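All protein chains but one are shown at their positions in the complex.
Note that the chains are named A and B in the order they appear, and that numbering of residues resets to 1 at the start of each chain.
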Amino acid sequence: MTVALSGKEIAGQLEGKFPGSIVESGRDCIVVNSDSLLAVAAFLKDTQGLDLDYLNYITAIDYYDHFEVVYQLVSLEHNHSLVLKTRCYQRDNPTLLSVVNLWQGADFQEREIYDLMGIRFEGHPNMKRIVLWEGFQGHPLRKDYL
Amino acid sequence: MALKTEPFVLNIGPAHPSTHGVFRMRSTLDGEVIVDMEPVFGYLHRGIEKLAEERTYTGVIPLTDRLDYLASMSNNLAYCLAVEKLAGIEVPERAEYLRVILAELQRIASHLIAVGAFLNDCGAFMTPILYMIREREKILDLFDMVCGQRLTYNFMRVGGVSQDIPEEFLPALRRFVGQMPGFIDEYDRFLKENEILLARAKGVGILTREMAINSSAGGPVLRGSGVKWDIRKADPYSIYDRFEFDIPTGAAGDCYDRYRVRVEEMRQSVRIIKQAMEQLPSGPVRSEVPHLIHPPVGEAYAHIEAPKGELGFYLVSDNSIAPYRCHVRAPSLINLTALRDMVVGWKIADAIIIFGSIDICMGEVDR
Partner (left out) sequence: MNIINLGINNLGQPATLPPDWPGGFWWHWLVFTIIILAFVLSMVMGFIYFERRGMARMQARLGPNRVGPFGLLQPVADAIKVLLKEDIVPSKADKIVHWLAPVVAFVPVLLIFAVVPFQDGALLADLNIGILYVVAISSISTVGIFMAGWGSSNKYSLLGAMRGVAAIVSYEIPVVLAIAGVVMIAGSLSMNQIVLAQNVPFILLQPLGFLLFFIGSCAEINRSPFDLLEADSELVAGFHTEYSGMKFAMFYLVEYAEALAMSAIITTLFLGGWRGPILPPWLWFVIKVVAVFFVMIWTRTTLPRIRIDQMMALAWKFLLPLAMINLVITAVQVLVWPTAVPWVMIPVNLAIMAVLVVVWSKFFKLGWGRVEV
């Protein structure tokens, strides 16, 4: 059975290493600051005992006043998973750091989030639209699109 | 004296007799060898995630049919599991067993097309795929008996399945399950050790174990590279923990291994169906669920082992009748991430085979 790691425990570990990075921690997810996203992600991937080397999915949700980007990380070896979230408060041109160098699986998913939600990922080698055509105006999955 | 050559750009697709759906591989070729490749898709984008926000929870089920249209039962199942997790709805026993039987039948049907299309790409000119379609027709007849549809079933519901199976289903299923292992052996007899198939598929398009994990591959692509990860065993959903079955894995991660993994999975599916048929209890097939479901505010993610990989639905609810956000974790899209690394260095003919061995369905990739 895949064990969902407790948010509070991981939050405790992370506060120790990266102070100020945790915004909130729930029972099964942690919310980090968008600035410390890359450092936290690298820590989660490389630490022995956590070994979260499999990125299951990335998705983004539009909560009217902010965007929330959700990452689920899984460790195939230890069979546990963790949900990592981060928030973007800008509406016009939100940017985040890309995790493509850690998990190549993020490649198409980050492009899709850019295409449909408008969040740019810095450090991504090919930040262009993926499901819609070049020259499409707007980002359809946003709540204020239609 | 070295010949001065210049690489040129070639589009394989989107309208191509062999790519599975509308998919374009923008390749840079040096002679016949591919030096770079960029996949371009989006030709089938219908905005399913956006449409899902405007339909009731039950109304989204027909939309999920059209994601991976070759494995609709699995899509329905994943979505219903997600809603049930979100709303805390229990499913009766009989419905659980029926779901397992239908999902495994669907896995066999999807793998038949996957293996057949792969062999067709290898050049066996329609003979293997036609033999496999003959078996798939039997499965589609079974599905027709159950829900009246052959391709997009819309059969599972939140809280169970939509209606009970008719009387003639179980005897027909028993007949099918009796014959199927014989057919799989027949395919193996023709193809498993065929010299030409080995020459075309062995060692071609290798996906190493580290690369597979790093690019979030799932399903037969991941298992073909030697990673023993199957959601049915690692994180059992529904009642899969009551059945005995093995997980076939490959060793080298080449096209041949992925093909063997799919064939062995078909055998294991037959095994599961046999066990489920014996243990099938009687009872209601759907729990009492209100017409318009109002799940509490929150979010849930449920995943299943679909034939193509790990299919998951991430639902966010705000206590209204429609989902606030429905995201589909599409296995085909994520399995494509590693395509470029698998294809570079091989010839055009191999690129078609490698692409066929990943087995994608454009409905999922573009959504």
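Assume a residue touches a chain if its C-beta (ideal position, glycine included) is under 8 Å from a C-beta of that chain, and two chains touch if they have at least 3 such contacts.
Because the structure is predicted, anything quoted here is derived from the model rather than measured.
In terms of the touch definition stated at the top, the absent chain reaches B within the entire complex.
When the missing chain is restored to the complex, the residue among B:E167, B:E195, B:E244 or B:E278 that touches it is B:E195.
Which of B:C122, B:I273, B:V289 or B:I334 touches the hidden chain is settled by the complete complex: it is B:C122.
Residue-level contact of chain B with the missing chain is found at 8, 10, 12, 17-18, 32, 119-127, 130-131, 134, 190, 192-200, 202-203, 252, 347-350, 352.
Definition applied: only the chains that are shown with their structure count from here on.
Work out the mean CA point of chain A and of chain B, and you get 26 Å between them.
Remark: chain B residues 41-42, 45, 47, 49-50, 211, 213-217, 227, 229, 234-236, 301, 303, 310, 312, 314, 316, 324-325, 327, 329, 333-334, 336-338, 366-367 touch chain A in the complex. Partner chain B is touched in their complex by these residues of chain A: 1-2, 53-57, 59, 61-62, 70, 72, 76, 79, 83, 103-109, 112, 116, 129-133, 140-141, 145-146.
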